[in-house]
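Here's a slice of the assembly, chains where they normally sit.
When the chains are written out, they are named A and B in that same order, and each has its own residue count from 1.
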Amino acid sequence: MKLIIAYIQPEKLNDVKQELFKNEIKKMSVTNSLGCGQQGGFHETYRGVDIEVNLLQKIRLEIAVNNDFVDQTVKAIIKGAKSGNIGDGKIFIVSLDNCIRIRTEEEGEEAIG
Amino acid sequence: MRRMIRWFPAALMIILNSSLLFADETAAAVSYKTPPIDFLWMVLAAFLVFFMQPGFALVETGFTRAKNAGNIIMKNLMDFSVGSIAFFVIGYGLMYGDSISAFIGGSNFFLSDAAPLLPKAVNGVVDNSGMLMYAQWIFQAVFAATAATIVSGGMAERTKFTTYLIFSFLITAFIYPISGHWIWQGDGWLTKLGFQDFAGSTVVHSVGGWAAMIGALFLGPRIGKYGPDGKPRAIPGHNIPLAALGVFILWFGWFGFNPGSTLTASGRDGFSMAFIAVNTSLAAAAGAVAAMITIWIRAGKPDVSMSLNGALAGLVGITAGCAFVSPQSSIIIGLISGVVVVLSVQFFDFVLKIDDPVGAVSVHGVCGALGTILVGIFADTNYGGGMNGLLNGGGFKLLGVQAIGILSVFVWTVATCGILFFILKKTIGLRVERNEELRGLDIEEHGMESYSGFQIFRNQ
């Protein structure tokens, strides 16, 4: 089992969700995050003074999947999130030791979906 | 009598023997054509109506998304700012200047007819009309700004800022004053017909509402408002407490709007400010209750934002007739408006699919027309107006006149705004880019965030 962590542009969340749904991946958790990456940051001004905003709003997705789902999950995220511009985001993959569904106390691959 | 009183720095007067200053009146027993209390009432009412500006700003801000909050604020600030200068330069003259063919005013631009000096008394009466005109202007200017600001709500979250500025200028300078001339200038053709719109259900609210409708139509719905299946999706407002504060402020300001439209505090017409206030408040209350019940029945829960719209609907609905109907009728008018506003919002959402984020079209356009037509039904000469409605034995006459007025204003607004938005769309464009809309107008148009530091989900 893997835990897929993806940082994407906020406005892409709906597209990514749709791609994931098409691939029958319907479970995920979403958090707000501020990202600092190659995108560097852009310049806002407030009252005529520059703000070097180098913490940009990003959406952080966490999706736990069984191993045979990893590829299609990654592809779906890329499909939904990619615009070709700097700031599109990153995907990180971590191994999961276990997964437990609280309601039923099922464990492992059963519990993920 | 001194024609001109020397002005002392403000608070100074306190110290001077004030009997000197009032010598004019008391001693010489001079009286004024318009008594002081009318000035006082007119400017106070104008202040209250001015205060409706933040009311609108808050309602529109609260009912839309956090990412566009600064933009909608800015639009509200600027439609008043640009608009009131436009109304000073052009609008007021077109509305209240000497009538050209009962259709348009043609004098008094830059308030050229006003005068800060008092003429000599004639037969012991000083004609202070030159000074009164300033009071009239400020009172009318805040009405004009009300019409203009309604539009920003219907066009929220996707309109280009510069386009909106141009539109604000044009509606306050031309569109509103001209139809206003027909109804509120003594020589306007609708006035002569006997059309009755006491405080502006049609003159102000419908004009704003229909303009918002055309604007929303030309813009198209916000991204995500309609699913691929064509079904509307809710885009919840981000700050209901602020929106509610806005509604309460509007309600408060409406006590300037309606009772203030007596334009006098003296004589019988002045006394009627009292029952007009009663009518105004009861209609608002009834509108809120009716909207709450209606949406409760239709959606299963007493929706807060709809109930707030209901109060506004009641206020808009009673505006035309507040001086012509009984409190009982006001309650009924409020109830009708409250039911209709819910049905109308849903009609625009589900059937016409015109995306009006705050319900401006239904509240101001539809309930404005509704309130105007209901005058033809509930008008009662015991209260005022000189013509009875259907239920008080007046027959269909007034009803007919009201219908003509509503229709004329509808056609005028739809036509002029239609042309205007068409031209704006073809030239500088009406709508921001898709990406700008998604990221929010605050960052894209103004380079700022409205709630810096707060964590906000900004998808959609």
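Note that a contact is a pair of C-beta atoms (placed from the backbone, for glycine too) under 8 Å apart; a residue touches a chain by one contact, two chains touch by 3 or more.
Bear in mind that the values here come from a model prediction, so they are computed numbers and not experimental data.
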Stoichiometric formula of the complex, labels as displayed: A x3, B x3
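Basically, only the chains that are shown with their structure count from here on.
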Between chain B and chain A, distance of the C-alpha-averaged centres to the nearest whole Å: 46
Chain B - residues contacting chain A, complex: 224, 435, 438-439, 443, 447-449, 455-460
Partner chain B, residues of chain A touching it in the complex: 10-11, 13-14, 30, 32, 43-46, 57, 59
